[in-house]
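Here the complex is missing one protein chain, while the rest keep their positions.
Chains here go by letter, A and B, matching the order in which they are written, and residues are numbered from 1 within each.
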Amino acid sequence: MRYLPHTSEDITSMLAEVGVDDLDGLFPTIPEDCRYRDELNLPEPLTEWELNDRMGALSDSMAVSPEYKMFIGAGSYEHYIPASVSNLLGRSEFVTSYTPYQPEISQGTLQAIYEYQTLTARLLGMEVANASIYDGASALAEALLMALRITRKRKVAISSLIHPFYRRVVQTYLEPSGYEIVELPYLDDGRTDLSRLAGMDDLAAVAVQSPNFFGCIENLKEIGEMAHEKSALLVASFTEPLAYGLFKNPGSQGADIVCGEGQSLGIPQSFGGPVLGMFASNMKYVRSMPGRLVGKTTDLDGKRGFVLTLATREQHIRREKATSNICTNNSLCALAAAMYMASIGGTGMRELAKLNYDKSEYLKSELKKAGFKISFESPTFNEFVVEFSAGFEKTYERLLEKKIVAGLPLAPYYPELSSHYLLCVTETRTREDIDALVREVKS
Amino acid sequence: MKESLGTSGLILNEPLLWEKGKKGRRGFSLPRRDVEFSPLNEELAGEGPDFPDLSEVDVVRHYTRLSTWNFGVDTGMYPLGSCTMKYNPKTNERQAGLQGFAGAHPLLPAGLSQGTLKLMFELEQYLSEITGMDAVTLQPAAGAHGEFTGMLVIYAYHKSKGQRRSKIIVPDTAHGTNPASAMLCGYQSVPVKSNEQGILSPEAVADVMDEDTAGIMVTNPNTLGLFEENIKKIAEIVHAKGGLVYCDGANMNAVMGIVHMGEIGIDVLHLNLHKTFSTPHGGGGPGSGPVCVKKHLEPFLPVPRVVEENGKYLLSEDFPQSVGKLQAFYGNFGVMIKAYSYILSMGPGGLKKASQLAVLNANYIKEKLKGVFHLPYDRPCMHECVFSDEFQNADKVTTLDMVKRLMDYGYHPPTIYFPLVVHGSIMIEPTETESKEDIDLFIEALKAIADEAKKNPALLHNAPSRCKVRRLDETTAARKPCLAG
Partner (left out) sequence: MKEISQLILPDDVRYAEDHEWARPEGETVRVGIDDYAQDQLGDVVFVELPQVGDTFAKDEEFGTVESVKAVSELYMPIGGEILAVNTALEESPELVNSDPYDGGWMIEIIPNNPDDWDALMTRDAYIEALKGGK
């Protein structure tokens, strides 16, 4: 087997050094009643070529671009990834290296993550970003736990327009500690209804997503002011960071913690994982932040270098008092995002965001012209909700057969929105694709 | 000794991204604009982020140079105890890059996602078989996430019995993620000491086990590289008071096809695909931490679960007692592909062989180095062995000095100062993918360093000298953190 270099001579000679007769003799400390009696019941090993065939067949059975035209986002977005990024990300010094606990031999990873932290902080308008959490949902859960720790309160208010799966993850994380989660409903304009906040006390945080699940931009400034009035923190979440290439970033609107999904930044969709939990806050809260942090410093010769720092927050030192239990994070995905942000640049980011917005607005206006109702009037980025007629499921199925995915049906998540669909248009859809969709739904 | 593996060579300096670039440069091919500009609400419009503008050449040179400052498994040996830094097969990368996987949206109807669902279903079965447990979730993103999931399952189990226990027993050799994960569920950690043989005694566990204790978190094999021989008795003691046994399976690489985890009293365990199952570490992640449970805990596993109906695979949420969701979607699918490919490439015999050879390599190193470094537990080890710096302390040389010098010889340091029960500990896990010649060279290097410790300790105090940077000022980095540029 090509990953097992030992020859029988090697094994014999090593066994002799150890003083044992055979490989079984290496396990004297395992009691008989703890052992497997038979061989593992697994498929016999495949050659590399058989594996290629098998995996190829599984892959071919999937509905993906370019064959299928996707108009669906909802937390996972199709964006172009430059060949340069994929190529650089394949460098084995990045891929096969370990967590940079030994900084002298890991300056590549450390400088790259320091750069990722910086670009993330700039994108989100905050002072400090960590080296990643697992995904946008777990990042939101960690953000709320951080706010609960800082304020020492026990209640959080979260918008019902945060991604439904994110809210469920928050529930899972907060439930055992008995923290109270209050959900804020939404208004006819597609944004969060803040009226319930007025009567609330003892809030640790108010969390909203912008653009929200309906694609609408929330009024973070107003929400932040209301939260701060109640001595609560504003936690701003997101699923599509490209929006900040165009819209005001959460930091500029008063957010205390910003957390969300970075998959749009050069990371393949990959059936939902691995993706990228982006997490940022301000220096006054840095010692309460979860996750790894890379800091700049100097070496014995005065040369610039980078190290993991403020490690006393983390599990390997603080143990049960740590700011999080996180150890392995999504570092390589953070690296991909940094490479993407470096490649697209400030100017390019703005243009790409504008293109996403304009293509999405084009679909919106064509659907309006075709007589369909755009459900919410608030400005959106690259996703919006449209109301089709009852019985649209048949059209949806027909479109799937034509290899067009006409958005995400909202009924399972918002039962009151039974004929509504969440459509997404990114830079990967052409005008022809969009026109074809409109033609098909009209007929 | 032949020429040292570690040498010096010309590597290039490279500034920070924002120290390069020029406004207007482009490293990205912007897609063609085929729609008109739409008006944008000026109130909402922002400035866009302050990113540098770089050309493709700028970006490629930048990251290529940075990569040369790194050390990976592909560069050389990483004897990190409890990390299982084995070789990362390249065919796994190829499979993960297939468009059908990389381009898959997680929210399409199941009929359009049969490939990914089938892979997940089969992987669950393979892991179930390898551990001897009954049901699996692939959702947790890493080991610590798996531990949290396991704690949630234990919490849910007790809740279903109308109980709210407040404690978890955690051995002194436990990884820091163990008590941290327990705390997330509101559990207080109750410490229990390992005995002089480096393993847990049933009596010590019995002393602290009561009806307010939800269970025990063991690591087996443990972090000293030893098999917890009393595991069955310990499990009985915990079960007798209604508790559950959680096993941190980070060290599974020592026992594939050898130990039947399901038969030794374990109720729930997590695996690290990025350790035992060869998926790459990526400089810190992503990993994947599947959780395997016995039948009685299956109802509590996170949702959605992959189920099979008449040959078709679906995602089902029909598990009312589930603990809920740990990630937005289904887990790190891109990592699962690699573990799946690895299991199919190794086969049952290959996996067992891997464990046997991992244990052989570790015992070989232990025998060869035991006179050179202090060996606190002189007994057969599993896939890793633990030394200490006691012999070298007399010359005022510490574990830290020695491993910093090891870098100059061309090796990544082993795990140091963990587990906490051994003062100055050096934990070496070679894995099965290191050949005998490479291990012999590694042993030579360590012997040379032990020699240098006696004859020229200054060399070690100032090490490393051949890396891109020398020792770094971690004190100032912590006193005056500079975390963004």
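Keep in mind that, in the parts below, contacts are C-beta pairs under 8 Å (C-beta built on N, C-alpha and C of every residue); 3 or more make two chains touch, one makes a residue touch a chain.
Just so it is clear, the model here is predicted, and its values are computed rather than measured.
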What are the shown chains that the omitted chain is in contact with? A, B
Which of these touches the unseen chain: A:Ile11, A:Met200, A:Ala311 or A:Ala436? A:Ala311
Where chain B meets the left-out chain, the residues are 417, 474-475, 478-479
So which bits of chain A touch the chain we can't see? 287, 311-312, 317-318, 321
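The rule is short, and it goes like this: only the chains that are shown with their structure count from here on.
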Quick check: how many Å separate the C-alpha centres of chain A and chain B? 20
